Every structure is written in structure tokens, then in C-alpha cells.
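The complex is shown incomplete by one protein chain, all other protein chains being positioned as in the whole.
For chain A:
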């Protein structure tokens, strides 16, 4: 019996590099990541969130499933047809998922940035009621992420967005915000997106950076 196991193990080891095929985990992740990044549809985002939950259950040591499920939840909250308490419900779920991801991969700038993104989503859900209290929290979280990785294009673009909003509010110059947005876009353009996708690492945010840079002109 021992030999059987050994042979099977060997078979796998041999076959892996030869076929260079994705594991079921990678296959499922890639499919859902693509779905999340190419839709605005609420049911599709819900389906993808569910799919990530299924993947997470089978791969309890990976942080990406929880991360992307949180992303799918956060994208849902930007849907205009959703009532405030439903938005808060999905964002509370996103909070839980980020805690889970953070426990699996502590000090990860991507996860901390995601946390800031959830805060920004909460703020966007009720800007008049939450702007004052949450803008500080968002900036602080982004600062934390920036301290770990100052070249993360998502951290940069979210910071740029916050700075842009505040500069507009106070009628001050948008130079700082625009500088950050351009820096972010440059990093997005320079990176090897396919390699990141293959490694299941986040790639979202380029559209936001392009939009913001467009506004800066």
C-alpha cells in the first residue's frame, strides 16, 4: 500500500511541470477574479462572492479567496439600487473577510489597502453622515499600507482619490492628488499584469487611476 501512495505521489510530481497546468484552485480563482473585475452586475458579484467562499473553504490557508470575496462584497456596495442597510450588511461581511485574510497574511499591504477601500465604500454609502468620521480612518489605514509598500498602485490611487476629494472641498490645489494618481498609473502601466494574474495577485485599480489622471488635466 505504501508503494501505491509513493507511485501516485511520484506521478503527480512528474506530471506537474510537464503539463504546467493550473490546479483546480488556481483555475477556479482565475475564473472568478476575471468575473469580478469585468462586471458591475449585482447578481454576478454575489455569485462570485459565493464562489470565493466555496474556494476559501477548500483552501483555508490561502489569503486570496477571502481577499477577493471582500472585493466582490465591496463592489456590491457601490451599486446604486442597494439600500443603505443592505450596503452596510455586505460591507460588514467584507470587514469580517479582511480580518480573516489579515490573520492568514499579517502585514500585507494589499490587505490593508483593501481595508481602506472598505472604509471608503462605507463613507461613499453615506457621505454626509460619515464623511467627517471616516475620512480620517481611511487616510490613516492608507498611511499604514503606504509605510509597508510605498509603490502599491492601489494604495496610491485610493490616497489620490481621498486627497482629490478633500482638495476640491477646501478649494486648495490638487497637485498632490494628481501627482499620486500619475505615480499610480505609471506603476500600473509598467507592471507585468499577466504575471500578477498568474500569481492570483490583485491587479484592479487601473481604471480609477486613469479616470483620476483624466480629471487632473
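Note that in this section contacts are C-beta pairs under 8 Å (C-beta built on N, C-alpha and C of every residue); 3 or more make two chains touch, one makes a residue touch a chain; residues count from 1.
Definition applied: contacts and distances are computed from a predicted model.
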Task = Determine which name in "Membrane dipeptidase", "TonB-dependent receptor", "Glutamate ABC transporter permease" or "RNA polymerase subunit sigma-24" the UniProt entry assigns to the undisplayed chain of the complex.
result = "TonB-dependent receptor"
Query = Of A:37, A:53, A:148 or A:201, which residue touches the hidden chain?
reply = A:53
Remark   = Answer key for A:37, A:137 or A:186 versus the chain not shown reads A:137
Message = I need the residue numbers on chain A that touch the omitted chain, in ascending order.
response = 1, 3-4, 7-8, 24, 28, 43, 46-47, 50-51, 53-55, 57-58, 83-85, 89-90, 92-93, 96, 99-100, 103, 128-130, 132-133, 135-137, 139-140, 143, 166, 169-172
